[in-house]
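Written below as structure tokens is the structure these notes are about.
Omission of a single protein chain aside, the complex is shown with its protein chains in their original locations.
As written, the chain order gives the labels A, B and C, with residue 1 at the start of each chain.
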Amino acid sequence: MISFESDYTTGAHPEILQRLLETNLEPQPGYGEDAYCRSAKEKIRQALCDEQAEIFFLSGGTQTNAIVASSLLQPWQGVLAAQTGHIHGHEAGAIEAMGHKVLALPEHLGKLDPGELADYLAAFYGDENREHLVWPGVVYLSHPTEWGTLYSKQELADISALCRKYDLKLFLDGARLGYALASPECDVTLQDLAQLCDAFYIGGTKVGALCGEAAVFPRGGMPPHFLNWVKKHGGLLAKGRLLGVQFDALFTNELYARLGQNGIDRAVELKQILARHGVPFYLETPTNQQFVVLPDHVIHSLEARGIRCGFWSKPDPEHTVVRFATSWSTTPEDLAALDAALGQTI
Amino acid sequence: MISFESDYTTGAHPEILQRLLETNLEPQPGYGEDAYCRSAKEKIRQALCDEQAEIFFLSGGTQTNAIVASSLLQPWQGVLAAQTGHIHGHEAGAIEAMGHKVLALPEHLGKLDPGELADYLAAFYGDENREHLVWPGVVYLSHPTEWGTLYSKQELADISALCRKYDLKLFLDGARLGYALASPECDVTLQDLAQLCDAFYIGGTKVGALCGEAAVFPRGGMPPHFLNWVKKHGGLLAKGRLLGVQFDALFTNELYARLGQNGIDRAVELKQILARHGVPFYLETPTNQQFVVLPDHVIHSLEARGIRCGFWSKPDPEHTVVRFATSWSTTPEDLAALDAALGQTI
Amino acid sequence: MISFESDYTTGAHPEILQRLLETNLEPQPGYGEDAYCRSAKEKIRQALCDEQAEIFFLSGGTQTNAIVASSLLQPWQGVLAAQTGHIHGHEAGAIEAMGHKVLALPEHLGKLDPGELADYLAAFYGDENREHLVWPGVVYLSHPTEWGTLYSKQELADISALCRKYDLKLFLDGARLGYALASPECDVTLQDLAQLCDAFYIGGTKVGALCGEAAVFPRGGMPPHFLNWVKKHGGLLAKGRLLGVQFDALFTNELYARLGQNGIDRAVELKQILARHGVPFYLETPTNQQFVVLPDHVIHSLEARGIRCGFWSKPDPEHTVVRFATSWSTTPEDLAALDAALGQTI
Partner (left out) sequence: MISFESDYTTGAHPEILQRLLETNLEPQPGYGEDAYCRSAKEKIRQALCDEQAEIFFLSGGTQTNAIVASSLLQPWQGVLAAQTGHIHGHEAGAIEAMGHKVLALPEHLGKLDPGELADYLAAFYGDENREHLVWPGVVYLSHPTEWGTLYSKQELADISALCRKYDLKLFLDGARLGYALASPECDVTLQDLAQLCDAFYIGGTKVGALCGEAAVFPRGGMPPHFLNWVKKHGGLLAKGRLLGVQFDALFTNELYARLGQNGIDRAVELKQILARHGVPFYLETPTNQQFVVLPDHVIHSLEARGIRCGFWSKPDPEHTVVRFATSWSTTPEDLAALDAALGQTI
């Protein structure tokens, strides 16, 4: 079976597994105090060109979003996010479980608009009743967004400037960051994020790791007692080495960049194949996720040929919007098989 | 360096890593829907002799304790635990972060006393003001306890009977369950737990896995929408296969039992070595953790010889109570090195 | 000074104060066990024609919304509300403080549309990923709404039917219920609410009481241990008699109905006065709140003449949308003063 359902259908890149094997029986202290966490953090700080950056490794995306966002909030504050923001719609209310509200703003192909954000903030601070409202405290962006779209450096700079003007924290969800950084349409670098954001994470789960996200607080900005906060919310692994070794491998010999590049290279080929077979795009994106509309019988026919894509939404009883995702592990052979199957099906 | 600091200083048993390697590039659905989670659950059900048991794989102990215990509670209830219960003293308030109180009862070498529990419950239900109190809802036990001690089958049966009498749920923390089951002093089996408990977990992190705990709800007792509860609290891994493959390996060819046995066999040797060198026991236990009192200079001397043990408490300025833990990965060579170092030190 | 800022600018109706005086020194048990709470509940049950209705007296609106709504939710559920719902925008995130999400739907002059609600629910149950989402559990309506508008009996019946179809609870915020029931445009009775809702409250604070809201759970539907839930969230008054005596008075000799009627009668006169002076309505409503657009200089001029209205929003730098609210205590003399002041100002 070949799956384009998501970018988390396979295990870990062999270089990562190899490092897990090599380091397996070395005794190491627990809870992230091990040598590999230390080494990985140092490599990430170098990649960010931020020697003061503080880094904490967590297990998954929802966990990272909830723990990091809430750690940046004051009790009277909530998180601003686009309507389509993962924290707003697809994380089972994990932010609210922390006692904080997600304040939803309009989305534009998954993105917040800096002008609308400015208008919202001006209106909020003009509201005489604002002490009865949830105050904005964090702006949450995802990059790539849930729709595979990208912020430009200018857009991020504008949003960052608004955050500083209004004393908000800017938090960027980088669950798929590797596929943003490798996209030819992306003018944002890791160093830019370290300068513009107050926190962001470098996603591992979807970019070649078994699990793991590297939460980054640039410029020494980790909230005090953050480990305790992580522990209190069940996110602290006894064998922190599992995360440290993986990120150490990901930031050795530019593995993270190479994995992102594979996802993007395969996505380019995917778009060509889909277009060649006349599949109508619901949304064509510069990253590793493509959204197309397929008749349900075509989906079933592909499945019968061992090829799966992911359910997104149901515009009418006979069609489905599906997602085709490439990833660090997608091969040219996978795409050739899709090409052949589409040829037999459509 | 040789570490007796804890049972989570090394990675995973080679048979587990081997299975991760073999299955690495197979596409599998996410969020625990993969073939390995299914297979592992089936093997655990067989080991429990409970075909209706429902199982969910989580990442770590604090996460499992908080998510499972809270899922069993009604809003007006809290968790009864011994003063030394891990949830009461060493998990950064993770139960309270869920909005529930831990109701502490006296401990006896880490254990709850069934008679004291009965007295507490009788007093609670005799209190005319009880609607203003936190009601007991779950009884939390750890087995082995934080002090390495064990409940007898009779004690568990007595506590279970009290729970059923008063409509409480019995939840057993099995972070180190493998070392209980392998202990010659343990008359409790997995099947007993499936009959006596409402929930328990089979600890992986401390018994040979990179991470992972198998939360078991015997007799079809998993709370509804449990996956959503896990997601809401950040415990759902996208690549659930990481947990499924590991538990599938642990329950293949009795690996879990073999790993527990190694921890216990080495603990027997450890106790002999400590006794031979005249090290005074603070607490000698039937499982894999031994507590001794060492002069601080001996601890430093051992460290200089590459041998580490774990801080427990400080009875006076010159001595420390330390923990020596064996584990699935402790070797006879490790113990020989300790023996030699103690010979040179004491 | 005469205030039209809100319907909570004055104290309590004299008949209520009189009852507080008369009963003041009688010893009564605490926490709502007193004779006046019992009597008030019985009178409300009779007014509802629901002998099984269960009633709990709370202190204020936000408290009642958060405590009642959360008591009706399962852990995986949130509250559906209009974008303008008070719980969504004006209660400082009190629902989220309970760990639950408010799921916002479009609003139409403050109201949910039954057809849109039906569409939302159909889409939700058609979403294959719904286990990762917050499930709808409660539908929150306010009646009158935050905009002073009213649901028709047919609309409430349609929403109630949807709730029963999808196993949701219907909760109606009646902070200003007295002004709905007295409105000539309202075809909904207390008895209708008792049949259509799973919970609602009869607002006291804005309809003549010093404080207090009567939360009603028709047909024996109060969640178990509700008193404990109230206590846990700080809503239980030691001297519950304060609430019991007030509601006993409100439901004696139809005081609650009379107070609502005064608010509506004065609102009719208010609308006539505003229209006579050519004040443009932003929204004219059938209840006790009217929204008009005033030049800022007129607002200041009214204030100089001792007349205040309430800030609502700022459409442009020179104008403000303001709210004029009448209430149980508004007098014809108050309106005559407004009439005169407008005559001098406009």
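By our rule, a contact is a pair of C-beta atoms (placed from the backbone, for glycine too) under 8 Å apart; a residue touches a chain by one contact, two chains touch by 3 or more.
Since this is a predicted model, take the numbers as computed values, not measurements.
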| item | value |
| --- | --- |
| Touch with the omitted chain, as defined above, among B:Glu96, B:Asp265 or B:Asp339 | B:Glu96 |
| Identified contact with the non-displayed chain, of C:Pro27, C:Pro184 or C:Pro317 | C:Pro27 |
| Omitted-chain contact residue, chosen from A:Pro75, A:Gly220 or A:Pro295 | A:Pro75 |
| From A:Lys43, A:Lys232, A:Arg308 or A:Arg323, residue that would touch the chain that is not displayed | A:Lys232 |
| Chain C residues that touch the omitted chain in the full complex | 1-3, 5-6, 8-12, 14, 17, 20-21, 23-30, 59-64, 66-67, 91-94, 97, 205-206, 210-211, 228, 231-239, 241-242, 308, 329 |
| Touch list for chain B against the chain that is not drawn | 76, 78, 89-93, 95-97, 99-102, 104, 126-129, 132-134, 311, 313-314 |
| Touch list for chain A against the chain that is not drawn | 31, 71, 74-76, 99, 131-132, 135, 224-225, 227-229, 231-232 |
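The working rule: only the chains that are shown with their structure count from here on.
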| item | value |
| --- | --- |
| Closest chain to the centre of mass proxy, which here is the mean CA position | A |
| Superposition of chain A upon chain C: rotation angle, C-alpha, nearest 5 degrees | 180 |
| Length of the line joining the C-alpha centres of chain B and chain C, rounded to whole Å | 50 |
| Inter-centroid spacing, chain B versus chain A (mean Cα positions, whole Å) | 33 |
| Chain B: positions in contact with at least two other chains | 228, 231-232 |
